[in-house]
Structures are given as C-alpha cells and as structure tokens.
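For this depiction, one protein chain was excluded, whereas all remaining protein chains were kept in their positions.
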C-alpha cells in the first residue's frame, strides 16, 4: 500500500495550502479530489468567477454618471473565463513546481490511517499518518417539483458557463449572499429580478440591523419574503414559479430561475465507521482543526465553522502546522477575526460580534459610525450611500464591525486585524489613514468615542 | 482685545480637526485663514480634486478591455467640481453646526499670546492662551524665465478650473508625485506627456527600489531626467520648454506646461520676533506638536514632517489633545505609521522604513513579497502588475512596506496599523484576509517567512 | 463664593492622583477631606500598614528554616509606623510642591456646581466646574450586641495603633480578605486564630476553585463556616463570641475579637437632591467615571466597581483626563485588567475572568497551570506550594489568571497587562522570563497549550 505522511481529501482551499506548506517542509502529500484539479468550489463556480462578473459590473456602475456606456454581458463572461483560466494555469504551475500530485477520485475513510479511492480504473488504498478532510460543500437543492429546471451557481459561474446572455427576468430562490450578489449585478445590467425568500428577511444568518441598512441601497429588485417556493414549472419559453405568501399561493413568470438556497457540507464516506463526530452543519473540530481523532483534521466548508475560502485556507494552514508538530497543537484558528464580504452593489462586509450576537451572548457594547455620504473617496466613486459601524465592548476593545458601501471588502480587513490583536477604539482613532480613502472612516468613527 | 482659548492660523486639515475637537470640549476657538473658508490646499487644489479626476480615469481604465468607451474630460472636471462643491457645502454645515467661526485675513504673530489679523477692513488683534500654526504650504515656483506661463496644480484642480479640456501635449516640470499623478491620467486619456526632472530619478524623495519597480508600469510617458529647465517661452499656440541635458540644451514644443517642482511651507509673519525655531523645511516641533514655545503648536505642512492631509489632521488632533491637557503632553504623533499613496496608475503606496532609509539607519531587515500577477482581485480588475513588499527587522516586527498596483492605497492602511502597533510577520501571516481581495497578499507575503 | 476648576470630595487614592494631574495642567483644585490629610483608607489603616506587618512576617517565615529567630510584634508595629510616617511625610512634601490644598471638613453637594463644607469653624460654600466624588468606604460594623467590643482594622493598622502586642487567641468575624490576611500573620506569630464566617466559604466574592486551592495552604487556623455571629460579650479578661452553627448556638472564648465583615461606600450628602444615581454598592458610573451628571465623577471605593487603591488611582486619572477634555471622554477604565492580591501567606492574586464568572457569562475557556513545587525561586524561598493558573478563551486570548504562592502579587501584574492588551497564550509562551524567578511559570504554563 502506498504510504504518505499526509493525505488530503479534496484539493481546494481547505487542502492545498496545507499540502504546499507540508511539502515545503519535506512531507510527502497526496491530494485526492473528485475533479482531479487543484481548486475548490471557490474558483470553479464560487467567489472568483462571481466576483469577476460582479466587480466588473460594479466598476462599470461607478462610471454610469459619465455617459451611456453599454457593456456586453458576453464580454464580462469572457473576462470571467479569462480570470479562471489564468488561475487554473497558475495553480497547475504551482503544483508542478512544488512536486505535488492530485489523484482524481472519490475517497472513503477505511480506518484511522487508510483511505480508499475509487478512480476511473478501480479502487486503491493509501496509507497516511495524518489526514485532512477538506471535501468542501455543494449547492443544496431542495426537493421542490421542477427544481431541476433552475440554474444553480454552476450555470452562471463555472468555466465556459451555459449562461452567456442575461435573461430579461429572473426569479432567484433564496435571499442569501449568493442570491443577492447575483440579483445585484443582474439588476444593474437591466434584468428584472425577483428574489423569493423562505424566511422573513434576506441574509437571514447575518445581523438584522446591518441587513436592514443594506436592503434599501440594493439595486432595484423585487423581494418576496416569508414565502416557501412550491413548484417550478415550464410555461412556454418561460418558467412559472409558485410560492406561498401570506396564506395564498402566488405565481410569477420569468425567463430564468436561479436556485440559491444554500450549501451543505460534502462528507466523505467512512465517518461513522471511524466514529468521527459530525452533524448536518459539519464535522466537529476544535480550534486546532482536529476532529475527535487527533491526527484527522477537518478544514473548510466541511466543518461548517465559517464556510469561506479565506477561512478554509487559514484552517488548512492551522492543520498543517499542527501536523508538523505531530498533533500537539501549535496553531489555532480564530473565527472571530474572519471577515465576510457580500459583493452586492453596494458591498457589505462584516467581522466579529455584531449586535444580534452580542445581545444573545449578553455582551454590552458601544457603537459608533461613519456615514459614507461624508467620505471623500465615496464621493469620488459616486458611492455616497452606506456606513461604517464599529462595535466595542465596555473596555473599548473592538469586538466587531461592518461596512456598507465604498471599499467595504477592503476596509473590513483592518477591522479584522483589530479584532485579532485586541485593539481598542483609541488604537483606531489615532491612525492617520490615507486620505482620501474610505479607511479614514475608521479613525473618524473611533474618534467619536474620544 | 477679543480673547479666545485657542487661535488657529489656517483653517485647513492642520487646523479644523483641532478646532472641532476643542469646540466640542467647550473651548472658544477662532480660525484665521486667508481664503476665509474651512479647507486647506487638499480640498482647494490638492488631494481631493486631483483624486476625483484620477480615480475616475483609473476606474475607466479598468474597463477598457470591454469596449471602446470614451469619456469626456470635461465631464470628469464637472464630476470633480461636484465633489468639491459637495465637500465645501458639508464643511460649511459642519462649521455652522459646531458654532465655529473663521476670520478671513492674514495673521501675524505679535507676541506669545497675540495675533494680528489684516483683513479687508483693517488690522485687528486677538488674544489666545494657545495658538496652532497650521498655515500649510504653497506651490513652489522656481525663478525660471517664463515660469508664469506654466500651469500649477491650481489651473487643473481648483474649483471651476481654467483647464477643462486636455492639451494634446504637455511638459510637466518636476517628477514628484503631483507631476506623475497628473502625467498618469493625462497619458491614459491620450495626451502626449513629457516629464522633465532635475534629478536623476523621479519621486526622488522616495525609496529608489520601489520607484524603479513603479516606473516601467506607468502609462506611456517621456521621462527626461537630470535636466534643469532653463526657460519657458511662448511659440505661437505652443510653448517651448528648454532644458539642459547631458551638457547640451534641448528644447521641446508642447501645448501646455505644468509646473510641479514641489511645495514650500507658508510661514506666518512674526516667527523670528518670537524666537520660534524653523528652517526652510518647516517650523521645528516635538512629537507633541509643540514649537519651542510650548503653548504654540505647528501642525501640517508648515512643519514639514509629513506634508500630507491625513498627517496634518492627526497632528492637529495631537495639538488639540495637548492643549486640553494644558501643554503637558498626553498625545504624540507617530510619523512612522503615516502612509503615503501616489495616485498614479498603477498606484504606489508606502509606509514606515523602506530599504534606502534602513540602510542609512544601519537597520538590517528581512523582506518578503507578493506579486500582483497571482492576485485574484488584481486579475478581476485587469491590474496584474505590481507587488506588495514588506520589510521586517531582525525580530520579525514590521518596519515598513509598499504596494504597487491594485488597491495599493487601501492595503497600505493595514500595513500602517501593523507598524503603529508593533505587529510581527506572524501577526499578518495568521490573518484570514477577505478573498478575493488583494489584502490576501499581506498574509501570503508574511507566510513566506514562516 | 470661592471658585475652583475642580473640587474633589476626599483626598485619598480616588482623589489626589487626579488633583495632581489637573494641577500640573494648570487647573485650580480644592480637595475636601474629613481627615484633612492626603491619604485615604489605604494608608491610614488599609493596604500599606497591613502589608508592612504582613510582608515582614512573610519574609520572616521564609527564614524559619534557618534557625529559631524570634521577632517581636512590637518591633513590627514600629516598622509599620515608620512606613506610615515616611509616606505621610512624602505626601505632605508632594502636596506642598504641587501647591495643592486640602480643606478639612465634611462636604455636601448643594447643586451641580456647589459644595458646602462643614469645618470646625462653620459652613462655607465652594463652586467648581467639575466635581470628583472620591469619598471612599468605611468598615461595616453589623448590629450585633457587643460589636463595639471588637477591634476593627483601625486598632491594628492605624498609625500608633492601640494593638502593639498580639493576643494569645483571637476570633476574627468575617472570612474576607482583611480577615484572612490578619489571621494569616497572627497564626504565623503564634496566636490561636478562629475565623467565623457567615457564608459557607471564605473569600466568598472570589472564584471558588481558586479559594479551595488556597485554603489548605493557609497557616493553621480554625475556620468556622455558615455561622452568623450573634453576640460578643466580655467575660473577665476574655471575650465570648457566640454564633449559630448547624442549628445550634456555639460559643468561643478568646483574648480579642476582630470585626472584619466588609466595607461600605461612604456617600456624601446631597446625592438624592441632585438626582445622582446610586445603590448600596456605590454610585453608578460609566467607564469614563462619569455619574449620570457628566461633569460629576465618582471614583474609587465609593462607586463599588473595584474597591482597591490601585483601581481608585487609575479611575481618578481617568476622571482627570476626561475633565481636561471637558467631559467628552478621552479615557476609559478597564475593570478586567485590575489585579487583586490577598496578602495571606501564601499570597493569592487574581485578575480578569475566572471560571465561576466565565460559567456565569457563558464563556468557554481553556485552562493551563504551573505548579510551584517545580519552581526554582519557590524552592529557593521555601514556598513550594501553590500554582499559577491561566485561562484563555477559545481564541487563545488570555481572559484571566490567578497565582497562589511565591511572588503572586508580582506575577499578577504581567497577567493583567496581557489581559489589557489582548495577548494570546503564545505571546506568553514565547517570552524568556528571568530565571530563576516564578515568572518562568507564565511561559511554562502557556506552553502546555502549544
């Protein structure tokens, strides 16, 4: 049986950073992946391609003031494909340079040190001293009649995607971040967008105060809340989506339907036999990324902690560091300092503990804000809506923050660093942030408390 | 004689933040300003209007891939005027709300507590317990025959500026940041740009290694180095600029000339009589912003420390805090953590101690980098050139860094915070920066050392 | 009416640090104090004199191994008086140098800016822009028959105290820190000590786990728990203390009785008229030390937050800083990073959030320890009992810690700094603490998690 120091299940952001780090330190590593390529959902159909489209539309929207430019969606998709191709190529080169290999196949855990892989040519077993489960997540498609008629993010964002022309109208089932990001750019490009959400608000996992500030700033879209979708049906060239709303069944006719109700962890086979603990949200891990079997790690979406590429990457490195220390932890993941940006237009980004959670935890907090309408760069970019809002505990240490508007996805990183390092309001207040950049809002907001 | 707690000489970024802070704490404050409005050079003809133009052109350049958009310079100027008007209006409102007043006139120091102001209606004297000198700087125009024929930044960037149409060709005298920013956007909009620099490199006050990486990435422009300009002469519709170069006198014919050789501090009258120490670079201050007379402060460009709006603002607040503590310092300015962004395309931004200075100080350093060609958001924005470069001392504490390329002016703020708080390479390495944002490069670069 | 910038009610640790700071910045300050001297309870009969006795006994106990030394209690008391005299003299000199004055009398708040003082010669009123209430606390003497027969800390610790010879036996009513510190040293010097505590454990306001580790290490003493004292009665040369215990009334005969059941805030008159909010624990303040009237501050024991001299001093400075900023807060008190040392033998010291409180707040924590029996300096000092115990949140940030044994009161300061600055287990683990000092235990303990 071929033996490795480490086997990773998956070759995406939850696995390859670890593989590279371990390889650099002389460990033998085998990555096993269904797609057989180094890239998880993020590059395949997630954050990278979606942002390639959305940010192009976003840049474009900043210039609308200057004339009637039109931009062809097909060209944007081509740009997206270009970006994906560049990255796939770079990944290949990096893999090659590092001397790492990926086995295409489906992995199953046999015992605490053995993995069986089903490939095109049969089954084989591999042994490893340590295992990293980084199998990621997949789009959750609910059991609704006609669900198969709907696009998922794959049809929009995969390389050479099916959708290269925008529909005139679309129903997006699910008001989560994927739904709203897509809704955002389509609306800006002229599609008539309807979002149908089961719960009574969009972005339901996020802070309600923050979301209620974002929603009015979104591009024109029809939001239907508290409405379970019952059926999708083809009706000529169009689709009919029916949903319950306030006790009645309503119907909407659209050219396309996008299913965006959420994602679910993709567990490898064998967890139960090994007694690895998990529930529907993911495999249970400690902050050293160890499962209940200390040399088996679970990183990224599959543990459900913070299903984001950059969290997966960090977790993956935590696992690598702890494997190198032979499972006596030397590195720990800090979930509180992982930022989350929703690439709607305007963007919203947040990190740490926001009011909803603070209240739940019984933490009293002090808040302060900065309005984008006063911000020089927001004015320059014609993005004068939104705000920065920072939250401090009673000791004036930053515990959380969000940004809606100009450069939200940039600003959030400095707030995250503040949370990571236990900084205080005064630490922010005393910075001389670059002018004119919206980062100035961080010191301005903090200074209101001083 | 009217008496105030505090008088500020100037009403720009070196003065008004202090005025607002002091007023909020119940101090009586009089601002005296030549222009009579709350705004220094930055809003009048500096950072804000220049960035309104440049960043618009920059956003535009990101979209060039998608079609033959044209953008009218006149519309951009109009946008710039809009931004300035918005800000002037906001400043007025803020001034009004705060109950602060500005006296239009030229101030002269009479004694340690008395200021004489020459206004349209005569001279008057005012008394104050504390004085903040924040008189700023002005464009330095060298004594060259024909210098008066050249534009300064005023003609381009002032409200309702003279220049509303781009020249076909321009000679920019001075390869400092103002010269290169202007050169950058004009080149992108099609002007034939020649920069004539006295010294043997552009951005001569900045780190040579950094600048040598930036220069090849700038938009097409003709850089003539080591060349003192001798004369500007009108020649029909055109101008002739003659300069010495390698022992010979050369000539260039252009539609316009921009004088951008630097700025000089604007000292108020009376410094010598009071014995306040200064030299040509500025008034001497300690890090509490006190001159040698402890209740007279000098903030912003007039002290020459870090002639940037955001530094002025911070210094101004340092002065305010120390005035409130009756000149027993409670707050100190940290020059090392002030970032400086040059808004060329691509941008370059830096902070702290870079190699040239480290060598001069005898500090040994370790460097690490991240190449923008590998960066997802740089790829999305079609800005795949440039790099992040970080410098650490032998203890692995960050001492400086620069960014060339995508989001440089945003990224630099987090590096500055790291310098301010004494963070280490590992502190950066362990952050899970937002993906896909170029901030990821900060952790990637730091991780090369781990 | 005489007018001052600031009036302080009290002249102890909650007041004079502010007075000095304000005076240094040119504020006029009047301190009003019943005793008419600059010193609160701490110097008069609290921390300083008690530690002068206890630490002398403690040093003495370290040498017991080396022979039959005897030390006369009278000499220790003399040493204590020396220390108090030195400090009173130094305080006087400092007061004189600073040009501050103290008015002897009892202050009453008349309105938001007026204080009436009753002195030996009558009543007078003073006006101030800001007021700091730092009136401290006093020994709480419960209404038990014969309570007046018991000593309080005054008889033991005041300058030239009544008690200059140790009793052969003593009953200490109250197992708080004052009771146990006194019990500790008396026991070491040969007194037969009985502590009678109302509740079911001593040091009942402190973490139960920590206390249960301390108690077995204390010098020999008789602890009677869950026992309300009913009466103290003279019986010849002796006293009889009767108390209820498990349903029966018990009695004990002792040479002396010490009342040490706690302290209570000393409110000035006038709080109700002004509408200043308070309850039995103290005057309500925010972390800027402001009462509900923003220019009236309450600092030290009178607000009940953390009734310790060093907390009072810090709060006092917070008030001073905020007064200088005209009540727009620039400084905030951090209760979590205030250490508390009990000078028993061995000492116990703690700071931050310990398990009892963590559980109450729903914070999950990770703990680690270091045993003093392994510590070189503990061995050198023949203090091989006790431990360091550190608590981290799930992000590995330190949230609390305690030390029992050698140098506890020193070690706790570094833990406090760690809490103040948001440091992680690794930050401690990587320090090279001085060897052989018990501070080594801080890195050793942290390293168990790495």
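We just call them A, B and C in the order they show up, numbering each chain from 1.
In this text, a contact is a pair of C-beta atoms (placed from the backbone, for glycine too) under 8 Å apart; a residue touches a chain by one contact, two chains touch by 3 or more.
If you're wondering where the values come from, they're calculated on a predicted model, not measured in any experiment.
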Worksheet item: What chains on display are touched by the one that is not shown?
Response: A, B, C
Response to the item:
The one of B:117, B:276 or B:330 in touch with the missing chain is B:330
Response to the item:
Among listed residues A:259, A:324 or A:363, the absent chain is touched only by A:324
Practice prompt. Check the options C:5, C:138, C:369 or C:427 and report the residue that touches the missing chain.
Written response: C:427
Worksheet, complete the sentence: Touch rule applied to chain C and the missing chain gives residues 13, 42, 47-48, 51-52, 55-56, 59-60, 62-63, 65-67, 69-72, 75-76, 79, 83, 86-87, 90, 308-311, 313-314, 317, 331, 334, 337-341, 349, 374, 376-377, 379-382, 407, 409-414, 416-418, 420-421, 423, 427, 430-437, 439-440, 442, 447
Response to the item:
It is residues of chain B that touch the chain not shown, namely 287, 328-330, 332, 334-337, 361-362, 394-397, 421-423, 449-450
Response to the item:
Absent-chain interface residues of chain A come out as 24-27, 321, 324-328, 330
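Here is the rule we go by: only the chains that are shown with their structure count from here on.
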Worksheet item: Once the Cα atoms of chain B and chain C are superposed, what angle does the rotation have, between 0 and 180 degrees and to the nearest 5?
Response: 180
Discussion item. Using Cα averages as centroids, what's the distance between chain B and chain C in whole Å?
Written reply: 53
Response to the item:
Two or more other chains are touched by the chain C residues 328, 330
